[in-house]
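Before anything else, here's the structure in question.
For this view, one protein chain was removed and the others were kept in their places.
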Amino acid sequence: MDLSFTAEEEAFRDEVRAWLAANVPREPLPSGDTRDGFARHLEWERKLFDARYSVVSWPAEYGGRDASLIEWVIFEEEYYRAAAPQRVTQNGIFLLAPILFEVGTDWQKDRYLRAMASGEETWCQGWSEPNAGSDLAGIVSKARRVDGGWSLSGQKTWTTRGAFCTHLFGLFRSDPEAGRHRGLTYFLVPLDADGVTVNGVGRLDGDEGFAEVFFDDVFVPDRDVLGGVDNGWSVAMTTTNSERGLTLRSPGRFMATADRLVDLYQQRHELADPGLRDEVVQAWMGAEAYRLYTWQTVTKMIEGGDIGPDASINKVFWSEMDVKMHETALALLGPLAELVDTSSEAVDRGSWMKGFQFALSGPIYAGTNEIQRNIIAERVLGLPRR
Amino acid sequence: MDLSFTAEEEAFRDEVRAWLAANVPREPLPSGDTRDGFARHLEWERKLFDARYSVVSWPAEYGGRDASLIEWVIFEEEYYRAAAPQRVTQNGIFLLAPILFEVGTDWQKDRYLRAMASGEETWCQGWSEPNAGSDLAGIVSKARRVDGGWSLSGQKTWTTRGAFCTHLFGLFRSDPEAGRHRGLTYFLVPLDADGVTVNGVGRLDGDEGFAEVFFDDVFVPDRDVLGGVDNGWSVAMTTTNSERGLTLRSPGRFMATADRLVDLYQQRHELADPGLRDEVVQAWMGAEAYRLYTWQTVTKMIEGGDIGPDASINKVFWSEMDVKMHETALALLGPLAELVDTSSEAVDRGSWMKGFQFALSGPIYAGTNEIQRNIIAERVLGLPRR
Amino acid sequence: MQFSFTEDQVLFQRTVRDLLAKECPPEVVRAAWEGEPAHAGRAWGRLAEVGVTGMLVPEEHGGMGLDETDLVLALEESGRVALPDPIVSTALVAAPLLRDRAPQAIASKWLPRIATGDALVVVGLDESPNVPSADVADLLIMQLGSEFHLVDPTKVTLNRHSSVDGSRHLFTVDWRATDESMLVGGEQGWQSVNEAFDRLLLGVSAQLVGLAAHMLDTTVTYVKDRHQFGVPIGSFQAIKHQLADCLIKLEFARPLVYRAAYSIATTNPDASSHVSMAKAFASDAATFVAGRALQCHGAIGYTDEYDLHMWMKRAWALASRYGDSRFHRRRVGRAIFGPDPQTQ
Partner (left out) sequence: MQFSFTEDQVLFQRTVRDLLAKECPPEVVRAAWEGEPAHAGRAWGRLAEVGVTGMLVPEEHGGMGLDETDLVLALEESGRVALPDPIVSTALVAAPLLRDRAPQAIASKWLPRIATGDALVVVGLDESPNVPSADVADLLIMQLGSEFHLVDPTKVTLNRHSSVDGSRHLFTVDWRATDESMLVGGEQGWQSVNEAFDRLLLGVSAQLVGLAAHMLDTTVTYVKDRHQFGVPIGSFQAIKHQLADCLIKLEFARPLVYRAAYSIATTNPDASSHVSMAKAFASDAATFVAGRALQCHGAIGYTDEYDLHMWMKRAWALASRYGDSRFHRRRVGRAIFGPDPQTQ
């Protein structure tokens, strides 16, 4: 056990911190889940890429720095500490790229990774359908064999930032005869292909960040099948682990929230209930626990271990902690909690209420927490399925 | 809506209060769930009976006062406010008697009710078996037809105060061919009958209050079948409603706990976390909510309504509130919480820790809270069974 | 002791429910989100017709001359449909304030108009400087310390604020007190301010219960209908237990709200404590149900096309305003323990 950082790691941290201090926009960007904000975020992503900070852990040939997992976590800690913008490229970088590295062809890697890292091409996830949410095996969108490739038809829904992205990765039913989890294939699809229609859908937090995507006889060449025909389920489960696991929710995010909550408490504590101090400390400790748990996981991965269903433990913890932290903040705000404007009365432009609403999506997306608890009980504790 | 009491009701309250003030033992009796304590409690029950306070709502011919439901709740409020002893006769009076009144024969009522009210005969409930807990339909103890009656064989378990009582009421399988809920019969059995063996079992709170009861070819005459042969399930469900409902947990109990908690807070608040004040107030308000909910229920019953599955809502609420109240008390005690002796250091002779352990049985007995929530969801909200 | 509503009261609740289901469907709430001022729909007129706005207005002024136990169920219904109109302010706060404190001339001017639905009266308390629906008020009654003043809405400047609930149109009101504008002051003034606050709390608590009931109903319907893994998701125990918990919270908040109505109607000396208990339990019930409703809906609940979010946001706004549940536990605590020992 050694919880200190090497001189190289500390130097990397200093370098990242200095660059962020010099480059992070002074004023927060508009939400990346709106059309205008998305474009503004892409400018920032480009800046990150040019400084080789957009994908630090990737190989240099795709725009990365070959950074270690430890350096990656350090980068993320600094990124959130600096209150740098949300990554609108995250679904590509964190969900698709790990699979491309694992099962993608050389053609696919060369074609897609660098453009993803630079933000030139942006990816959304096409998994959920109107009748396939928690039960992904209920997917009915079809892939029909045609000359030189496949023809896709059907509908995807709740596609985050789907209205602004250039590409979609998703599952389609390629063998209608096969069982629920079999006969699915994973495709890479440009959203400007003929037959694709994208409709933006508003979210409860006021952003237009969802989309419905319709496929009407959309041609996809064979080279854009990822991980083999009819093999989509096992490929998708790889993604699920990384979506649920540490990659999408780096501890820096919650440490930054906890620090803001401590500041808020210091501003508001004379007006607020004395019991809230206990909740603020609990939130702060929760972020610390999450940080340590992550270091444990990172060490395990470096030592060759696998995250596996532990990712579900992780996901339930951070998603419910995130909700709780924001609830504590709203309690500190009391009657001001509802204000979401930029007046002097509203605290932090109503960002806590906005953040609360965003946090509420945590226990739902990437597999609801009900599904995660089933996974923990069945795959980790070994309780019997029904 | 009229939340005031009539002059008669107020007079009844004053009379009860005065009698209790004059008669409740100054020193708490030893626990009624021990052999010695049980005997001491029976002395008290006799005193109550002699003053016609043991079963105020029963007809005068069985030792009651024909009191209204409202007077009964008033009596209970005063009883707990006076910190009067736990009722060791409660399983007979609150669980069996309502059924005797409803489906019992005249012979049964004359034979059993008065002796029950006086504490001369004491009743325990024989439902659970080693493999029939939440799933009561899993009962396997048998009743075999014999000349003039029935022969009982099998084992009952977790029988509260079974080691000290004189009689048992319980379910036995009279028709082995019938389905799970059918073919059960409800019997009244003296525990000194030939073939009955009772073994006391200790509980986690240190009392010997459980028993296993073994039946080896025990003869019961036909006149001690309650509610008809093979009709035991529907008879039992009547009991379940009253066990889960208001009769067993009168609001006075929680109001008294809340008042003690307020006192404890006033003693300890300088040492305790400031946030505990909020919890103490919440506990006090919870008891108040329970009291009002009970008045609503009582009004409904007086107006001819039925409690039905609402009893499950009631049971989940009070049982979890009771645990929470005791947890708050233990938090107020902090490092002294573990002390259960009579030293000056231990607060209230460790009664909060004892009460905490007792409270923990609430979400388990009389149908676990998991079963209760199923009932609420299926029978009140109408959600589909699986 | 009789803790139930009369048959007439229950029948009246049913009338109001049917009326609001027709006149205040989700599209009306959505219109308020789009900027349509509160009171734009036909609900107000119909509520006045059946007697809701004038429930507390004396009969000689054209009202029903009834009390808060008659009104509370109608307000619960106004919560159930997330009515954007200032019904609590007009019917439950302003009407009795004018009834009890206004000189005859003023009472005769405004009370009949409240009863007929022709006047919306909005009360602004110091406690909550963001006044909802001030833009549609025919009369503003503004608190200034121990005083209430009658303020002509045409003579004030309004500044719009944004609530997370877009159908709540909030304003700060820039107004000037004059000797003529004072309705009540001094000792009586403080009493009026406290009464107004308590009434506001009662009304908001009733609405929170109605909001919670609607969210629970909607979710029960959804989980019966929505299938995953080949079965309705409402057949999963994890869903069942969440919704059972919602019902428990709701069922134990209700009697506190009804008791608060009774205590105000009977001028119980503990009425302030009673409304605080109601507000605390109703706030917690509504925010709890909102959270579980969203979770049981999943992604569809997270869209703004689906109506649920409008109810959730109303619940968040009302639960946190006018004292959240912690605030009201502190208020009840002062009744139990005596003045706040903030020093402990």
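Residue numbering begins at 1 within each chain, and the chains themselves are lettered A, B and C in the order written.
Here is the rule we go by: contacts are C-beta pairs under 8 Å (C-beta built on N, C-alpha and C of every residue); 3 or more make two chains touch, one makes a residue touch a chain.
The model shown is predicted, which means the values in this text are computed figures rather than measured ones.
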Omitted chain's touching partners, listed by label: A, B, C
Chain not shown: contacting residue from A:Ala51, A:Val146, A:Ala178 or A:Leu292: A:Leu292
On chain B, residues whose C-beta touches the chain left out of the figure: 128, 131-135, 138, 157-158, 201-204, 206, 210, 273-276, 323, 330-331, 333-335, 337-341, 343, 345-346, 350, 353, 357, 360-361, 363-365, 368-370, 373
Interface with the unshown chain - residue positions in chain C: 236-238, 241, 342-344
Missing-chain contacts mapped onto chain A: 1-6, 9, 70, 262, 265-266, 269-270, 274, 277-278, 280-282, 284-286, 288-290, 292-293, 295-296, 298-300, 302-303, 310, 313, 316-317, 370, 372-374, 376-378, 380-386
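Following the convention adopted for this analysis, only the chains that are shown with their structure count from here on.
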Centroid-based (C-alpha) most distant chain relative to chain A: B
Chain whose averaged C-alpha position falls nearest the assembly-wide average: C
Euclidean distance of C-alpha centroids - chain B vs chain C, Å: 40
Per-residue multi-chain contacts in chain B, two or more chains: 274, 277-278, 386
Touching two or more other chains - residue numbers and ranges from chain C: 239, 326, 330
